[in-house]
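Here the structure comes first, spelled out in structure tokens, and everything after it is commentary.
The complex appears here minus one protein chain, its other protein chains still in place.
This part shows chain A:
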């Protein structure tokens, strides 16, 4: 199929996906969609048309309309997001996916002569109210989003005693305000999930109890761009039984999205950095989208950095 056919196929959608340059190394692009903003039945039908038969069956097997919708949007977000970075070479419907032996999804590029697929990594996370997809180049990525207001059915400390490390349990135990304790719990949960998903070796490779996520006082980072930098605490992971230099390969960011969600992002540090003390902040670009309808770079109020050394970019080039 030549490129002109693909361009026609693209513009038959209500509006085309603008092709984008790949993120540079250490850039993370973070896309999210809010199901409540997807209202049109014809749009939902268009979205269904993008899915593989297997994906469609899976969406329809979900119990209830809300779950069906978020399952649908998760697939749509992944497909349309990845397609953006292929410079019109691949349309969202034709993407094929595969899983590594631990179940982590990846793209199964169908390469034609002369075309090198981009070295993209991606990871999805969804709640009923927000679906997100993080994209990087050359770096494994894991993300997790949760509603800030989510409540556990179990008692927080009982849960932490059972599933978190003893350091994390201690961190939570000393918090006297129950609401703050709950929020700190959710932050830890999302960060731990993001880490395990970034590792991509299944949950048994890094059981939650065997590693600690904690916030460290900020070190003097060197933000390479003129965009807003944060002096937030560094987030680090320490793993029992793993040599320290392995866990220091992972970099975290924690943001609050749209005032309602925590989003944790974990990526592997670039291997070219020499010397242990120099740390490059993660450059994060956040976009709210309704695929084929609109993309919006989110305002400062919509993305608030909570932890990790990061620069939040205003625009994608």
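Here is the rule we go by: contacts are C-beta pairs under 8 Å (C-beta built on N, C-alpha and C of every residue); 3 or more make two chains touch, one makes a residue touch a chain; residues count from 1.
Keep in mind that, in the parts below, contacts and distances are computed from a predicted model.
Participant: With one chain of the assembly withheld, which option in "Dolichol-phosphate mannosyltransferase subunit 3", "Peptidase M14 domain-containing protein", "Acyl carrier protein" or "Origin recognition complex subunit 5" matches that chain's UniProt protein name?
Facilitator: Going by UniProt, the chain not displayed is called "Acyl carrier protein".
Participant: Check each of A:27, A:55, A:146 or A:234 against the chain that is not shown and name the one that touches it.
Facilitator: For the chain that is not drawn, the touching residue is A:146.
Participant: What chain A residues would touch the chain not displayed?
Facilitator: 61-64, 66-67, 126-128, 146, 150, 152-154, 158-159, 162-163, 189, 193, 202-204, 207-209
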